[in-house]
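A single structure is presented below for examination.
Missing here is one protein chain; the remaining ones are kept as they sit in the complex.
Should a chain be cited, it is by its letter among A, B and C, assigned in written order, with residues numbered from 1 in that chain.
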Amino acid sequence: MKLDLNMIRADFPILSRKVNGQDLVYLDNAATSQTPTQVIDVIADYYQSYNANIHRGVHALSQEATDKFEQARQSIQNHFNIRKSHEVIFTSGTTHSINLVAFGFGTILDPGDEVIVSALEHHANIVPWQMMCERSGAILRVIPMTDDGTLDMHAYKELLNKKTKLVFVNHVSNALGTINPIKEIINNAHKVGAAVLVDGAQACGHIKPNLKNLDVDFYTVSAHKLCGPTGVGMLYGKEKWLNKLPPYQGGGEMIEEVTFEKTTYADLPHKFEAGTPNICGGIAFGAALDYMNAIGFEAIGSHEDELLQYANEQLTQIEGLRIYGDNKQKTAVISFNIDSIHPYDVGTLLDKMGIAVRTGHHCAQPIMDYYKIPGTIRASFAFYNTKDDVDIFVNGVQRAVAMLR
Amino acid sequence: MKLDLNMIRADFPILSRKVNGQDLVYLDNAATSQTPTQVIDVIADYYQSYNANIHRGVHALSQEATDKFEQARQSIQNHFNIRKSHEVIFTSGTTHSINLVAFGFGTILDPGDEVIVSALEHHANIVPWQMMCERSGAILRVIPMTDDGTLDMHAYKELLNKKTKLVFVNHVSNALGTINPIKEIINNAHKVGAAVLVDGAQACGHIKPNLKNLDVDFYTVSAHKLCGPTGVGMLYGKEKWLNKLPPYQGGGEMIEEVTFEKTTYADLPHKFEAGTPNICGGIAFGAALDYMNAIGFEAIGSHEDELLQYANEQLTQIEGLRIYGDNKQKTAVISFNIDSIHPYDVGTLLDKMGIAVRTGHHCAQPIMDYYKIPGTIRASFAFYNTKDDVDIFVNGVQRAVAMLR
Amino acid sequence: MTVEQVQDEIIDEFSLFNDWMQRYEYMIELGKSLPLIEKKHKTDDNIIKGCQSKVWVHADMVDEKVVFTADSDAVITKGIIAILIRAFSNQPPQDILDANTDFIDQIGLKEHLSPTRANGLVSMIKQLKLYALAYQTQLN
Partner (left out) sequence: MTVEQVQDEIIDEFSLFNDWMQRYEYMIELGKSLPLIEKKHKTDDNIIKGCQSKVWVHADMVDEKVVFTADSDAVITKGIIAILIRAFSNQPPQDILDANTDFIDQIGLKEHLSPTRANGLVSMIKQLKLYALAYQTQLN
């Protein structure tokens, strides 16, 4: 199935705007994806028609909002193939999801227990665990990366042992686009009895993971990476784990009974959803998944692969250009530098030409340290990008290089 | 200044909808306020024109979004009269704000230190502190309430002593509407060297607090209580406190340098804003404050006072009706029961008449325990409510009582 | 009478009313004839979760039929559980398990059928069926 790009692009009003007098070419999708009219309308409709605080309300608006919010939970459940709807926890995003799990593990790990992180992680999947290790005395081990931007799986297997309690790794690296072999990582971890958290922030806009088949213990997502709104995401956790972990935040909705002497906690998912959630955001998250599923993740994947290959071919013509993490298993992300030109210079000139890319360390300093660079220029594609976008981009890089050399 | 209610109501599309075939009368504003077109438009415009991940982005969209987000921070700063913009921390709402502070204090309090809560609190300002006390060994003391729904200030002063490290109290009680004497509470706490957190969730839609004059140490707000969107709020903290507290969540944006050995944290406010924030929500939060300020909090306050007095007069005509917390200092909230009629029955019948009130314990079980009731019927007014709303509501209560007696 | 026949009877009765007020008044009236739960069974264990008002339900097996008793502290909820019990009580457990609950919709209580509804009608149905399942298992 070929995508009808004209139709798709018409869904995204922002794609027809101008930047610095030029047509916008948006290649910063790994930072945040754009939002189609179908989702924007759901947001506006929420506030225009049935905005109300959910759960416990006996009036019709509250009931409508609750139903829509819970329907969104089911859409998410179905999309990710999750066993039970109460294994879907609404959070404010991946960062919140990971911190929730890290906080919980901090209370159940013992000093000397080991946890394993990969060298390819976003800071969101490093710093909460460092903080957790400081609190619990657990030890942080690191799966090293190799030159082509993949994980050293041999070293990973060596790291696993009876003391290993948890492995956390992203599904897709935001800085390089590498798709990690998570099935293999999970299977190996389970052999030694360790749980696995997969950070799906960067995968969720491109890949439809089957969480039941993966048998993963935790999976995290941010809606703003899959055509949804900012400020909302999800944590999937296996029921047995969510029952084992203590609540993260205290507040309304997450309790059963409160007295000043003693408080008992509510059942899943409420135990982890203290306070008024991002109600509109949750509903729009569901709508974003519906939108993307209507297009189809297979079609999205093959279109993006095509863009990646095309961009790769063009870019590698440029003298002195080096792509980091140039391996076979990757999403449509190209992270590169040219000679000794500073990424910031290239990013700034591309911006003047209307081309949005990201420059810097992409919240993944350990990867930059590995390559001994201050940062890269990262172009990241979405299903609404076209070959024309690639042409304009490659041409822009050439112009920038000419100015900077 | 009288409010032009026709004009104001036209700003709120939801107010002209029907519920169960009747015109909606929305009196559940304490749970969440409604959102004017002006704010909905800002939200849609964000996604249509400049949605991008903020900070560190060199491209124009990212810059626009960053500028707007930081302008919203300044609007919030100005509105609440806050000294420095980096004392404004964006959170996902009051619950998150309070948990952030509670987590931090858990790491700096010693066993035996005392913290003081009031009997008039929402669970959001109780449970996080209970969890904190369990972790730190600090002791939770409670300011008792009196029959008219106010705090026993004499008892409060007795509770304060050199061991008291923190007092947390809401500005306005969500269950009763009581406005607490926070200036006096703050002054007394400061005399023994204790800090004060004021939960402003219920105040912020009705009162414009001057935080500099109050000299409060922490103040929390949810945007959805002041005509803003769900999923965003703020924590104000004095710089010296925010510097003293450890970061709550780890992730992107909140770090300066990350290696697997050591991570250093960024300056305020970023230290407490890990991950992609609710960017659109933050901008819409600012727009909601702008909207309310254009109407004016003085005019809002006097209109709501008028509604409260009028509703009080009408309601008290109903035989067997008891208002809880019927004191002088309150916002336009009426919490009541009629004889032994269950609040749920009244709420359900009012809903059939298109009238939205809340019934239950309002996430404030200790207040219900005090009055020995399972819950109340709560009608809570906003500036867009009218005397007609009050008439329909009182008439509805009368009809419900007739059916239920 | 079979479950279905009782349900049809209830639908007939409610069809006499043409506005919600009359229906609710009748429902409240029905609550007054609810077979009340014995005091000793009115324990926290027998409270149905998910209702804003309290609902206690108890079930006995008499002559291979399930007999329900209940109570609630709210009169509308009492009416709802009374209607459910009238439809399900004194029936063989398997019939209760097989029964559908479309009649709720037909007597104008559709809005209560959402699983998130705070009155817990859906939880009540689930609980009654759980009792039936337990007794059915006993019979097998």
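The working rule: a residue touches a chain if its C-beta (ideal position, glycine included) is under 8 Å from a C-beta of that chain, and two chains touch if they have at least 3 such contacts.
No experiment lies behind these values; they were computed from the predicted model shown.
Undergrad: Touch partners of the unshown chain, restricted to the chains that are shown, please.
TA: Spelled out, the missing chain touches these shown chains: A, B.
Undergrad: Of the listed residues A:345, A:369 or A:391, which contacts the missing chain in the full complex?
TA: A:345
Undergrad: Among B:20, B:63 or B:293, choose the residue that contacts the chain missing from this document, as touch is defined above.
TA: Per the contact definition at the top, the residue touching the missing chain is B:63.
Undergrad: When the complex is taken as a whole, what residues of subunit B touch the one chain not shown?
TA: So the residues of subunit B touching the missing chain come out as 54-58, 60, 63, 66-67, 70.
Undergrad: For subunit A, which residues touch the unseen chain?
TA: Residues touching the hidden chain, for subunit A, are 20, 342, 344-345, 348-349, 352, 359-360, 374-375, 399, 403-404.
Definition applied: only the chains that are shown with their structure count from here on.
Undergrad: Chain pair with the most contact pairs?
TA: After counting contacts between each pair of chains, the winner is A-B.
Undergrad: For subunit B, which other chain has the most distant CA centre?
TA: C
Undergrad: Take the average of all CA coordinates in subunit B, do the same for subunit C, and state the distance between these two points in whole angstrom.
TA: 39
Undergrad: Could you please state the distance in Å, as a whole number, between where the Cα atoms of subunit A are centred and where those of subunit B are centred?
TA: Between these chains, centre-to-centre, one finds 31 Å.
Undergrad: Go ahead and note the Å separation of the Cα centroids belonging to subunit A and subunit C.
TA: Spacing between the chain centres: roughly 46 Å.
Undergrad: Multi-chain contacts only, two chains or more: what residues does subunit C have there?
TA: 52, 118-119
Undergrad: Find every residue in subunit B that makes contact with two or more other chains and list them.
TA: Correct list: 20, 344, 348, 359-360.
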